[in-house]
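Here the structure is laid out as structure tokens; the discussion comes afterwards.
A single protein chain has been omitted; all remaining protein chains appear in their positions.
Let's look at chain A:
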Amino acid sequence: AEVSCTFATDFEPSLYTVKAVLILDNDGNRLLSKYYDTELYPSIKEQKNFEKSVFNKSHKADNEIAFLEGLTIVYKSSVDLFFYVVGSAQENELMLMMVLNCLFDTLSQILRKNVEKRYLLDNLDGVYLVVDEIIDGGIILESDPQQVIQKVNYRVDENPLSEQSVAQVLQSAKEQIKWSILK
């Protein structure tokens, strides 16, 4: 069954308030994106174009809020990461800010204040869980960072896999396959 998000007409009272959440790196590349409004940018190509526009508009100016393509976008940056929450132009901007702040503050705690790309990628599973606890299908599920942290109950990876070099990981993958053929 498809999640039937009804991002209905203007001013129709609805719980569906968040259209998308994005995390981009400082080149504008996508690290995480959830598009809850499936009609907004249905194809990957449209999504990537949107992300490019959003990035271009936001990465130079350090303002919290912008208007683009008929949408309100609140955003925050940290070191080499950009966080975006997208809603319709009629949405309550403060509500969108609450979502953004919850996301950022939660991640900040989980990543022990190192909100930067390297640590984000090392703990990507935790990030996925956090986003999942804050917004479900476009509805705000939780807005208090402490509650989110409790629910996710995530421990930062002490020995991240990235400590091994890329070559080592590849090599180990090849070895495993060779061995299993021999079995």
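Just so we're on the same page, a residue touches a chain if its C-beta (ideal position, glycine included) is under 8 Å from a C-beta of that chain, and two chains touch if they have at least 3 such contacts; residues count from 1.
We adopt the following convention: contacts and distances are computed from a predicted model.
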{"item": "Per UniProt record, name of the chain withheld from view [\"signal peptidase I\", \"Coatomer subunit gamma\", \"Aldehyde dehydrogenase\" or \"NADH-ubiquinone oxidoreductase chain 4\"]", "value": "\"Coatomer subunit gamma\""}
{"item": "Residue among A:A20, A:V54 or A:V74 touching the omitted chain", "value": "A:V74"}
{"item": "Residues in chain A touching the chain absent from view", "value": "1-6, 11-15, 25, 29-33, 44, 48, 61-67, 74, 92-98, 117, 121, 124-126, 128-129, 132, 136-137, 139-143, 151-155, 157, 161-162, 166, 169-170, 173-174, 176-177, 180-181"}
